[in-house]
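Take this structure first; my questions come after.
Yeah, one chain of the complex is gone here, protein chain that is, but the others are all in their spots.
Let's look at chain A:
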Amino acid sequence: MVRTILVTVLAVAVVSTAFWGYQEHQEKNSILIKAENNYQRAFHDLTYHLDQLHDEIGSTLAMNSRDQLSPSLAEVWRITSMAQNDLGQLPLALMPFSKTEEYLYKIGQFSYRNAIRDLDNEPLSEEEYQTLEQLYEQSGEIQKEMRQVQSMVLNENLRWMDVELALASEEEPLDNAIVNGFKIVDEKVEGFSEVEWGSELPQLQQNDEALKERLNGEQISEEEAKEIALNFVQLENVEVEIEETGEGLAYESFSIKINDPEHEVDIYMDISQKGGHPIWLLQDRQVGDAAISLNEASERAKELLERNDINDMQLVDSKQYNSVGVFNFAYLKDNVRVYPDSIIIDVSLEDGEIIGYEASAYLTNHRDRDVEEPSISLEEAKESLNPALEVMEHHVAMIKNDLGEEVLAYEFFGVINNDTYRIFINAANGEEEKVEKLDHAEPVYRST
């Protein structure tokens, strides 16, 4: 009797387990298929957009009328950004496909610049035309390769999930049909001889490389760096650890860790080896309730700058995040705000001490400049503004425009319908360089 019961119970258990397992399996499969479908869609979209890209560049070349050229170039730009978007959805993150992505970005930049420029007054030059021809040819090659990968995927039923697995299994060298196909494409792009992108396209220079070029002064030793660091944080007789940064960073610097006995947390900072400039500083401190005002804290930030002989800095923005004040300073030369030369300082509102400092923008851009006089008057600049804008404040400022060049501009703060805007009008020709909508504070939606 007992045995029969036991047997039945066990049998039921086995059957239900099997059923449950089967269901789990089904569910897992359906989820896998959904993930696979997403990858497949992104992949096929990508090949489609690369097809389109080739065709669209082709039709730009064939075009005679200038009126059509701009929209067509804009179309090229749009397609490149779609293709980039597709790439972002494929599991390629750790696979070297970056040359192709960079290439797409450059095509996009090139077509965008030329699409927005006034081609009636400034038609495409001979070189630019050649660049377009080159692009047409190269995009054709990419297209051909991608088509091959695509047909392989379709014919052999290749799965992106397998790519994921191959990438995750970290076997070197990777052997997966799709991965190999992509590698071939990337190598091809790498082999394209350097395209003449035209002078206005800024090279893809990393910030650290730009900083390396600008740093000046004597090489300093570790001991000197230590001294500079302690001077900067105004501490004495504390433990200091010092390390050199690796080869990946273009400029050489010392990474310094200072023990702050009073707050029992370390201060971290980087000091350039050349010239011994503090580049950034951070201290992770639990900041309690605010005891001093934002205004008082800004004075502390100014003192820090003065103490380190960074002069003529003007406070251009301040914000309070809980108990931390964040201050943005810009260099002021002959009453012109030089925005690229900016320094950001964080001050604890509990005790007014500096807990953050970031000067890489300042170090990269700052130099003795000759600021020329604006060639149009304030009144003339105002005429270029939207008449609906109520101007509240204006300055003369130096900014970096879309092309990465420094331009002198009138800076206007104004209000349209309760929204505040910042508008830069080029002080040489009255063109709008930049229009920014300044955000309202965000209401807090979170509930605890």
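To be clear about the criterion, contacts are C-beta pairs under 8 Å (C-beta built on N, C-alpha and C of every residue); 3 or more make two chains touch, one makes a residue touch a chain; residues count from 1.
Quick note on the criterion: contacts and distances are computed from a predicted model.
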item: UniProt protein name of the chain not shown, from "Aspartyl/glutamyl-tRNA(Asn/Gln) amidotransferase subunit C", "PBP superfamily domain protein", "Spore cortex-lytic enzyme" or "Rhamnose ABC transporter substrate-binding protein"; value: "Spore cortex-lytic enzyme"
item: Given A:130, A:293, A:386 or A:429, the one touching the chain that is not displayed; value: A:293
item: Chain not shown: contacting residue from A:249, A:378 or A:435; value: A:249
item: Sole residue of A:23, A:68 or A:85 that reaches the chain not shown, by the stated touch rule; value: A:85
item: Positions on chain A where the hidden chain makes contact; value: 39, 84-85, 88-96, 98, 101-102, 105-106, 164, 167-168, 170, 172, 204, 206-208, 243, 245-249, 253, 255, 266, 268, 270, 280, 282, 284, 290, 292-296, 298, 317-321, 324-326, 344, 346, 356, 358, 360-361, 392-393, 413, 415, 418, 420, 436, 438-448
